[in-house]
Structure formats: structure tokens, C-alpha cells
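Structure first, then comments.
Every protein chain but one is kept in place in this view of the complex.
Lettered A and B in written order, each chain numbered from 1.
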Amino acid sequence: MINPHIHIEGLTKSYGNEKALKALSVDIAKGELFGFIGPDGAGKTTLFRLLATLLLPDSGSAEVLGYDTVSGYKEIRKQIGYMPGKFSLYQDLSVEENLNFFAGIHGTTLQENYHLVQDIYQHIEPFKNRRAGKLSGGMKQKLALSCALIHQPKVLLLDEPTTGVDAVSRQEFWEMLKNLKEKGITVVVSTPYMDEAALCDRVALMQKGSVLKINTPQQITAEFGHALFSIRSDTMFKLLGDLLQLENTHAAFRFGDTIHFTSHNKEETSQSIANNLIAQGHHNVVVEPVLPTIEDCFILLMKMENNA
Amino acid sequence: MMKGFIVKEFLHIFRDRRTMLILFGMPIVQVLLFGFAITNEINNAQIAILDHSKDNVTTAITAKMLASGYFQLNKQLESSDQIASVFQNGEVKEVIVFEPDFAQKISKNHTAKVQIITDASDPNSANLLASYTSAILMDYVGEFSSIRPLPVNLSTQTSMLYNPELKGVFMFVPGTITILLMLISAMMTSISIAREKEMGTMEVLLVSHLKPLQIIIGKVIPYILLSFVNALVILFLAATVFHMPMNGSMILLLSESMLFIIMALSMGIFISTISNTQQTAMLLSMFVLMLPTILLSGFIFPIENMPVPLQLLSNIMPSKWFIIIVKSIMLKGLGIAYFWKETIILAGMMSAFVFLSAKKFKIRLA
Partner (left out) sequence: MITKQRPPVIQVQNLVKRFGNFIANDNLNFDVAQGEIFGFLGANGAGKTTAIKILCGLMTPTSGQISVAGFDVYRQTDQIKKQIGYMSQKFSMYEDLTVKENFQFYGGIYGLSNIVIRERTAEMLDKLQMSGIKNKTLNEIPLGWKQKLAFSVAMIHRPLIVFLDEPTGGVDPITRRQFWEMIYEAANNGITVFVTTHYMDEAEYCERVSIMVDGRIEALDTPKNLREQQGVSSMNEVFIKLARKQNLNNG
């Protein structure tokens, strides 16, 4: 990648004996919407703090906007917007006071940079005199994003901005991120929600401090490498047990109201699976081939990692 | 940039009822509590009188004393042997001794001796009793002289039993100022910085245009101002409610207070650098600052009565030196020439803590 906005190489960080981040390497381009996807304990927060120059790496290095996070921390701090895991707002200050404060400490004012946050801020502007502590999760999230944007950063680091926020606010939030990306801002997001991966340009799937895969979501699902079937019957609880007992079963797990099934047998078809299940006494069996989602891929990759 | 920071800090303070209560309720309550706890002792204090003379002058003085309302006669003693036992039984707080031929000595020599013996195991009330007694005697002398135009001198000889140097005198105001400045400056700053860490806002502050020094200054300026206002409130209460003397220079006192406030603030910042939660910051402030200040600074327990190791330990308590300075200015009306050593010690401690806290204040997490 030529002139990446973020360049990470062999980045490693431990707390005592616990390895929080194991030799992470990735480049993120200018104007990219990049997602670090993984459950708690994947090392996402550690990574964001390293990028935000708040932690020192044990080994490896990270550059943001061409500056090293250790030696060039002052420059980086001037040019990034950072939103930590817990929306770090002053609960006892009003919406407007929070925004004014964060504008002030970056040497600007809300009036001066109103246009930067307008799209987002207008959602919460009607409540500008309300204390931040009294806002709902979705509104806190929007306020925190406004605060991180007020000084016109070139890179936005958002650590789990959607965690614990309801699905509607989450969707609105992703639409905002897309708009920011179109303005040329590099947006780096982490999330434990697998379905949000599809909204990123590229993602890194992470687990226990290691990267399972880095690619575009489309490419990751294309590389799933197995035929995936979505299966339903009248007795779902029994169905899962029976599928796990099949001779060629590679994986079977619940997925929404169906079971996702992959087989070692490359010849397996919807019909052959259905016949097998009907023979075991299942009624109203529906078997359909489906395209894998990021979550399917994550599960597969996790299983490979755990077996390795 | 700094203005917004300071405004925000004030908003935090004014919006939190508990903070406001600690800041402004506490000084008033403490001063009144300490003040009245002491003055209450003076009403109807039990005394004994050993009158070797029993003439018209001593009788008149005794009557005047008892009429004042401060004293109540517990016993007329017959000999000096009894003095020790009435103190040991705890029956009386003060014994007044008139020398033989009192009236005669006054008319002949224009001078006579009164001995005031007090139980100074409670130094505050002992001193108050002694000074009240002296005041009444002087008053009598005044009346006496107006009748007879002869110079009269009643010399009082005061003995403080058990604590001859009387180090607890009028300690409550200097002590309270010290404790409150320590509390507000150190504890409140350390808690407010720890709160930013706890809420995660410190991360955002660090990742901003602000330099660490600006963050520190923004955090402490409001508390410097509030501490200063508090010092003034306490002095005002001391002067108006308790008639605490203010013999020295006010400007000097306030400058020394500023020195102490800045020292305490840097201690607060230092504490906040080693605690990640408000709870830790509060406990550390309590045990590392407050308790030693109360126990070892000479505020409540006279340092002279402590075991030697504790006396040595008291030297590293900044509050000990500050109390000495405040006393020197307020009670003795002395100038800087008399306590430049203490001032230098305090300034040294301040520099050490400013340096330490600036060095310890991290530009990163963990």
C-alpha cells in the first residue's frame, strides 16, 4: 500500500503474562472504513490505545499519518479523533457544554467547526441542554462522535462505538460513518457485532490477540471454502443433535431460526441432507444452500485456530 | 483553551451537591465545632481558691471572678498541700493562690502576687481559663486605680501543670485552616483527576492538543481559588465568632497559605497519578494526608508529648510547619524573620511535590 494512513507492523503488547496483542500487522489506506471485528478479549481496545499513543508497545511498531506512535505521539494526538470504549463524556455537563469543552481543548469552537459535525449533531441538537448522563445509549454515541470530530481529525479511532446500543441507533451510526469516509476521513472501528463487518471496506477478524483474517468482507465470505446449508425442521432442538451425529458433519450450529450446516463430503446436496433427516423422522424439513456471512466465517476460522 | 477547561471544572464542582457540601459546608461546621467545643468548657469552670490573706481585696477579687459566670467555686483550700490532690481528683480546672498580706502589700508596695495554676492536660481550655483570670484581675486593677490614683501592679504568676509550654493554645483555628486546606486541595484534586480516569475522559484529554501541564493547571486552578476563599471564610469566622486575635500581617499569612495550598495540590496530583479510581484516591488522601495531619501535626496532640520516633516523624508533615507559621503570625504577630526556616522547609516540600507530580503525571495510560 502506498502512503497508508496507518501502518502497523508486528505490534505486540502484554499485560503481565497475558498477551493482549500478538504481532499484529496491517496497513490502512487514507479514506478507508476499516473494522476490527472480534469478541471481548480479542485485543481491540489494546490496539486502539496503542494507535492513540496511550500505550507503549512491547515490540513492533505502529505509524499513524506517518508518525511513529512512540516518538511522534504529539503530532498524532493533534491529528486524530479518538472515542474510547465507554463513551467518555462528562455526565454532569449538558450536550452543548460537552461539545464546547472538547472543541475548546482542541483550540477551536463549536461555531467555527459546526459544519463538520452538523450531520451528526443535528440529531441531538434538540436536546442540547440535557445532561449527557441522561441521554439514551444511541444519543450518547452520537454526542461522543461529534466530540471526536470537532477538531477536523484526519483519522478517527472509534473503539466499540456500537456496543450495548440498540439496532436502530447502530444502523444510523454506520450511515454516519459512511458519510465521514466519503469526506476523506480514515475511519477505524472495532465491534463485537459480526453483522457490522459487512458495512466496512475491509475488516480484520480478531480472536485472543491474534488476527484470524484480514480482507474485504466480500473476499472473506468468498473464501469460506465449504458449501453452506441452512436447515429447518419442526423439531429444531433434536435437529441440531442429529446433524452433529451425521457421519460427514464438518460443522452444525444455530443461525437465527435455522441451523447452518457444512459437510466434509463435497458431493452433499440439499436433497441428500433432506433425505437423511427425513429418514431420521424429521418433519417439514427445509434445506437450502445459502451464502456464508462473516459470522459463519468467523466461526469456521475460530474452529481452525482452536484445532491448530 | 485553558478557559474552557477551568469553566468545565467549576461546572463539575457546582453541579455536585456533595462536592459543594464538602467545599463550603465543612469549613463552617468544623470551625464552629472546634470553636464551641472549646468555649463551652469555659462556662462555669470549677475552680478552687487558696487565699492566704483573706482580706477585703482578695474577697473583692474572688467575688468579681465568681460573678463573671466563667468560674464556679468548688472549694476553698486551706493549704498548698491540697492543690495537687484537687487536680488529681479532677475536681477543679484551676486553682488561684493569693499571697499572704495581699491588701497590705498593695497599699505599701503597690504590688502583690496572684498565682494561677491550671490543669493543662487540656491545653486549650487551660490557656483560656488562665487568660480569662488574668483579664479579670487586670480589670480589677483598672477599677482599683481609678479610685486611688496610685500605680498598682498585680503580678500574676501562671503555672501550666502537665503541659508547661502550652502548645495547644488557640490551636483550633490554625489547625482547622491547615486540615481544610489539605482536604480541599489534595483530596478534591486527586478525586477529580481519578474521576476522569474512571470515566475514560482522561484518555480523550491526553489525546488532544492539551499538554499534560495544561491538564494539571486546568485541574488545579479552580481548587486554588476555592481553597483561598475557604481560608478567608475560616479567618473571618475565627475573628468574628471566636475573637481570635490577628496580630500579624494578613498579607504574609495569605502568602504563606498560598504556598501551603500549592504544596497540598501537588500532593493531590501525586496521589492521583498512583490511583485509578476515585475510591483509591479518597482512601489514599485520607490515610496518607488527613490522618497524619490531624494526629502528627500538633493540632490535637502536642508534639512534645509524643514518643521520640513520632516527634521525628512529625518533621516530615508539611502541616506541622504551616501550623507553626500561622500561629506565629496570628497569635504572636511575628514577621517572616522569625519563621523563615519553616517557610523554606515548606517551599522545599512544595518544590519536591511539584517536581514529583509533574514527573509522575503520565502522558500515556498504564
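Of note:
Here, a contact is a pair of C-beta atoms (placed from the backbone, for glycine too) under 8 Å apart; a residue touches a chain by one contact, two chains touch by 3 or more.
Given the structure is predicted, the values throughout are model-derived calculations rather than measurements.
For the chain that does not appear, the touching partners among the shown chains are A.
Set against the missing chain, the residues A:3, A:171 or A:219 yield one that touches it, A:171. Here the missing chain is touched by one residue of A:4, A:84 or A:138, and it is A:138. Residue in contact with the omitted chain (choice from A:113, A:146, A:186 or A:207): A:207. Even with one chain removed from view, chain A keeps its contact list with that chain: residues 38-41, 123, 127, 130, 134-139, 163-169, 171-172, 192-195, 207, 237, 240, 253-257, 295, 298-299, 302-303.
Please note the rule applied: only the chains that are shown with their structure count from here on.
With centres taken as mean Cα positions, chain B sits 60 Å from chain A.
On the side of chain A, the complex with chain B involves touching residues 49, 52-56, 73, 77-78, 80, 82-93, 97, 100-107, 147-148, 151. Partner chain A is touched in their complex by these residues of chain B: 1, 3-5, 7-8, 11-12, 15-16, 199-201, 203-210, 363-366.
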